[in-house]
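One structure below.
Missing here is one protein chain; the remaining ones are kept as they sit in the complex.
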Amino acid sequence: MPEESFFQDQYFIKMRKERLEAFSDGVIAIIITIMVLEIKVPLGDTFKDLRPLVPVISSYVLSFIYLGIYWNNHHHMMHTVKRVTGDILWANLHLLFWLSLIPFVTGWMGENHFTPLPMAMYGFILLMAAIAYYVLQTRIITNHGRDSLLSRAIGKDIKGKMSPVLYLMAIGLCWISQWIAGGIYILVALIWLVPDKRIEIIFKNEEEREVK
Amino acid sequence: MPEESFFQDQYFIKMRKERLEAFSDGVIAIIITIMVLEIKVPLGDTFKDLRPLVPVISSYVLSFIYLGIYWNNHHHMMHTVKRVTGDILWANLHLLFWLSLIPFVTGWMGENHFTPLPMAMYGFILLMAAIAYYVLQTRIITNHGRDSLLSRAIGKDIKGKMSPVLYLMAIGLCWISQWIAGGIYILVALIWLVPDKRIEIIFKNEEEREVK
Amino acid sequence: MPEESFFQDQYFIKMRKERLEAFSDGVIAIIITIMVLEIKVPLGDTFKDLRPLVPVISSYVLSFIYLGIYWNNHHHMMHTVKRVTGDILWANLHLLFWLSLIPFVTGWMGENHFTPLPMAMYGFILLMAAIAYYVLQTRIITNHGRDSLLSRAIGKDIKGKMSPVLYLMAIGLCWISQWIAGGIYILVALIWLVPDKRIEIIFKNEEEREVK
Partner (left out) sequence: MPEESFFQDQYFIKMRKERLEAFSDGVIAIIITIMVLEIKVPLGDTFKDLRPLVPVISSYVLSFIYLGIYWNNHHHMMHTVKRVTGDILWANLHLLFWLSLIPFVTGWMGENHFTPLPMAMYGFILLMAAIAYYVLQTRIITNHGRDSLLSRAIGKDIKGKMSPVLYLMAIGLCWISQWIAGGIYILVALIWLVPDKRIEIIFKNEEEREVK
């Protein structure tokens, strides 16, 4: 039954990617949702009782946007994957590991009203997540060839190279001004907020070429 | 290999929608379930120890129904989507953001036995979720054309326009009578409880026309 | 484009069922897992510190098995569904509502070492879940006809009719003997532990008839 085993294998590769996506989606969905558990229900019922929640909710909003960006870009990147190898799988779990620590640093930063160390730790986790994302991206390109879709799509990857530098700057600045550090975290989010049009455009170009 | 890239692209668009649905389902499923974690296990084991749980469980029931309605209608609306663009994706995350705050306000309202401010905050989150839903709906129609299935299905969208007005009324009434405010929250839930027949009917009509 | 709309509709019905299954699976998976959060990490590190966990873990095991049974039978039942109507959807959410309260009563029963009231409440939630399951089953049969697969598969549904009676008995017996009540809860679990062979057998018979 060689033919069957061939299809079996096609199925194998396809399923692996789908399960990887589904698992990653699941983990990111849980991370983004359990973060809300860090917002403790206040004991009182007056506006005064809500005031300490302002920094908690602000940091929740920022982390929600960051996780949304990661989910969105992860989605685009995964789309270019044809083969899931062991190193892609573990590079992906490595990324999920750093993302899973976001609720913890979000809660710590929010409850301490953006004091230097919690704020720097927040930047550190973002930095590690960015590095993990870069590693995953590199593993996918290595496995699919320099000429692959992802490789062409990211091009010089200016965003990807700029983000860690900005995070490092922000971490250092936490002890000087929490406003500048926070501003940089928001800035990086804004840079990425635009979904990764590069991959979309390449796809569109190929489709248009097709139509002609 | 232009043909392959064409199918690739078809696959691309299809998968994006499925992942968007799966991610939204995941987040709503988690929200609806972690809400139960706000119901703290009482220390004693008598009927008296259960009494303070009555408002907590009542607000849980109401929020469970609201999230069920959102899941159901989100499902119907997503069904009409053919292309997932960046703005649909972020409008969807924006909706999930407000839904994710429901467990927090549910717990706050329940533990404070429906005092004015927590009850108004509950209405505020429902209002923001309703607006986010409306924005998402508008983005989908803009992307799929005024003549699209969704556009025909929602028609004048009386429910969608009435709900925010009712929420605003309820928020103001929280300081006058918690019973009236609560009654309005229940009323809006009842209005929506009927699944969005409009889309179902349009589908049915098209199918019947098909059979002829 | 009548043909397209026809397929569209086929897709519509199929997707609804898959999303219903996926959502139910998600909720049950979350319920079964967050239940473990009720097992509080003990402060000490001796065997003595583990002793109070014995009732907590026992009740966790029992609830884990119950949720496993519900997931399994829900799976079998959903398999027979061809059309998801509004009433099936809400009957399903109604079932999930009662299942979502299982972690709460499990924690309460475990922490109070099986005293009468928490134990009766546990039985009450099981009773309501059993009734919700029965309602869902009835809605599916009503929608698919008396002669449908599910209808033939469940036959006289002895298990389904016996369980609520046994739960009611156990609830009453909680104030007489916690051992008998607990024994009944275990007994009902054992009765259901066998996966619903009835549906499997009917499927098998049809397949065999096919082969001939």
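A, B and C label the chains in the order they appear, each numbered from 1.
The definition used in the following text is that a residue touches a chain if its C-beta (ideal position, glycine included) is under 8 Å from a C-beta of that chain, and two chains touch if they have at least 3 such contacts.
Remember, predicted model here, so these are calculated numbers, not experimental data.
Novice: Indicate each shown chain that the hidden chain touches within the full complex.
Specialist: A, C
Novice: Looking at the full complex, which residue from C:79, C:113 or C:159 touches the chain that isn't shown here?
Specialist: Missing-chain contact among the listed residues: C:79.
Novice: Taking the full complex into account, what residues of chain C touch the chain not shown?
Specialist: Residues touching the hidden chain, for chain C, are 21-22, 25-26, 28-30, 32-34, 36-37, 39, 41-42, 45-47, 50, 61, 64, 68, 71-72, 75, 79, 193-195, 197, 200, 203, 206-207, 209-210.
Novice: Quickly run down the residues of chain A that touch the omitted chain.
Specialist: Residues 2-3, 5-6, 8-9, 12, 15-16, 19, 22-23, 26-27, 30-31, 34, 37-38, 86, 89-90, 93, 96-97, 100-101, 103-104, 107-108, 111-112, 115-118, 121 of chain A touch the chain that is not shown.
Keep in mind that, in the parts below, only the chains that are shown with their structure count from here on.
Novice: Going by average Cα coordinates, which chain is farthest removed from chain C?
Specialist: Between chain C and every other chain, the largest centroid distance is to A.
Novice: Could you please state the distance in Å, as a whole number, between where the Cα atoms of chain A are centred and where those of chain C are centred?
Specialist: Chain A and chain C have C-alpha centres separated by 36 Å.
Novice: Give the residues of chain C that touch two or more other chains, as numbers and ranges in rising order.
Specialist: Residues: none.
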